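Only one protein chain is missing; all other protein chains are in place.
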Amino acid sequence: MIDLRINKLAVSVEDGTTVAAAILAGGIGHFRSSTIGSPRGPLCGIGVCFECRVTIDGVKLQRSCNVQARDGMEVETDD
Amino acid sequence: MTRVATDILVVGGGAAGLSAALAASARAKVTVVDDNPLLGGQIWRAEMGKFNSPAAKGLVDAVNSGEIRVINNAQVFAAAARNTLLAETAEGRSEIEFEKLIIATGARERFLPFPGWTLPNVFGVGGLQALVKGGVPVAGKRVVVAGTGPLLLAVADYLRSKRASVVAIAEQTSASRLGGFAASLFRSPSKLVQAAALRAGLRGVPYSTDCWVSSAHGEKALEQVELKRKGRTSTIDCDILACGFNLVPNVELAVPLGCEITDGCVVVDKFQKTSIANVFCAGEPTGVAGVDSSLVEGRIAGLAAAGDQDGARSLFAKRDRARRFGEALNRAFALRDELKALADDDTIVCRCEDVAYGRLTEFENFRDAKLQTRCGMGPCQGRICGAATEFLFGWKPGSVRPPIFPVKMENL
Partner (left out) sequence: MTTFDAAIVGGGIVGAACADSLSAAGLSVCVIEASGVGSGTTAAGMGHIVVMDDSEAQFALTRYSQQLWHELVTELPTNAEFEICGTIWIATDSVEMSEVKRKQESYSEHGVESEILDESSLRTAEPNLREGLAGGLLVRSDSVVYQPVAARFLIDRAKRRGADVIVGKRVIEINGTGVKLADGEFIEAKNVVNAAGSAASDLSPGLKIVKRKGHLVITERYPNFARHQLVELGYLKSAHGKSADSVAFNVQPRSTGQVLLGSSRQFGAEDGEIDYAILRRMTSRAFEYMPLLRKLSAVRVWTGFRPATPDNLPYIGKMPAQDGIYVAAGHEGLGITTSLGTARLIADEILGRDSAISREPYSPGRDLIEH
């Protein structure tokens, strides 16, 4: 299992889980706020739509569907 | 910064790319770059690190165990010269020099805007499958699968295997077109068996043709979708909507290399060679035709690029058969005009820049709309809204400006 934190809350997921999946598994659908403030979450699942962007380990605007969850990761959504 | 030199560079580690790499590796030094952590591409995307399809596993293992150099997690973002691509990896910037290039960049889903499509928990069809393979739990969730194409059945079946409750499948194409297509499958018995197996697995799931999502509703996330069929509207409560409308070839790398493009597809000759002398292309970018076509096109491209013209020639008939299947598929699932009327004036079309449908109707072409509204100028580089506006307004996609994917400034 992999232990990471999403919006400061501890989450455990199986090996091979993407960050997007970890966030959705935690019941969060609102990954980012669009330019007009509307809630958005993943659409394409394969790294082309950029709707699943979140902050990972302090680096903003990362596509969470393309990144594997790792131990100790700090993930922040706009929710 | 790293520098890589190779005889043959394959961009894309899906069915076409893997098949090309393996075919070429007997005669040449081959490198595969892929933007995912694992090979397999989309159709063969690994589930939590493991491949479900024996064919996929076989090909991935063969590529990984041979002399082929595999660079994962590498996003190709530009062509710096005729024989050099630039990629971003975890280590930073990479310059990859090649003698010959095989573009096997696959396809993405086409999404069409309808009121509510930007709500969280509205996903693509392939999109939801990819997310579930990445670990999203769907057990007990009520899912509507909608849009068009054979992917709907395949994904619905997959979701059921993950204990999701598929409450409806809405296929926009008509029963008669679908019937015609099913009849044509008798020419491809393996496809028929596959299709029959899917239908069996989906017994009990309401499946409607001539049916599409007209809107999605919910406060903070999806709660309900409205389906339209033969002039009547029905409402279904659900937790998830998976909605996609066929596939769009990824040609963003082929364009800046100067490859000729027609109707959104890379033009190739019998040997899968593009209009640029040392550049080949295989799989969906040459025209969406499914995995069998991708595999054989990949082999032809790999053999031809490595100089085995006879070997390539021996596969022409097989390729042509596979392509015919693809063409029948595209005819069967052609998009109906009613789908052009789904968006309201305030339905967002460009999700990156929040540009609404009504705003876009002021413009005559994509370029003016881009300049004036920033439609298509966000990080997805118009991949989502470009495919939508092409269908909605008949706009030709604009020029492709580098980087074809956003990259860190230091890696440019």
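Observations on the model:
Think of it as A and B in the order they're written, each chain with its own count starting at 1.
Just so it is clear, contacts are C-beta pairs under 8 Å (C-beta built on N, C-alpha and C of every residue); 3 or more make two chains touch, one makes a residue touch a chain.
Please read all numbers here as calculations on a predicted model, not as lab measurements.
Within the complete assembly, B:A78 is the residue of B:A28, B:I43, B:L59 or B:A78 that touches the hidden chain. Touching residues on subunit A toward the chain that is not drawn are 35, 59-61.
Within subunit B, the residues in touch with the undisplayed chain are 78, 80, 86, 365, 367-368, 371-374, 377-379, 381, 401-403, 406-410, 412.
In this section, only the chains that are shown with their structure count from here on.
Subunit B has its Cα centroid 22 Å from the Cα centroid of subunit A. The touching residues of subunit B, counted against subunit A in their complex, run 35-37, 42, 45-50, 108-109, 111, 118-124, 126-132, 134-137, 220-222, 348, 351-354, 378-380, 383-384. Listed in rising order, the residues of subunit A touching subunit B in the complex are 13-18, 20-22, 24-25, 29-31, 34-36, 38-51, 53, 61, 65-66, 68.
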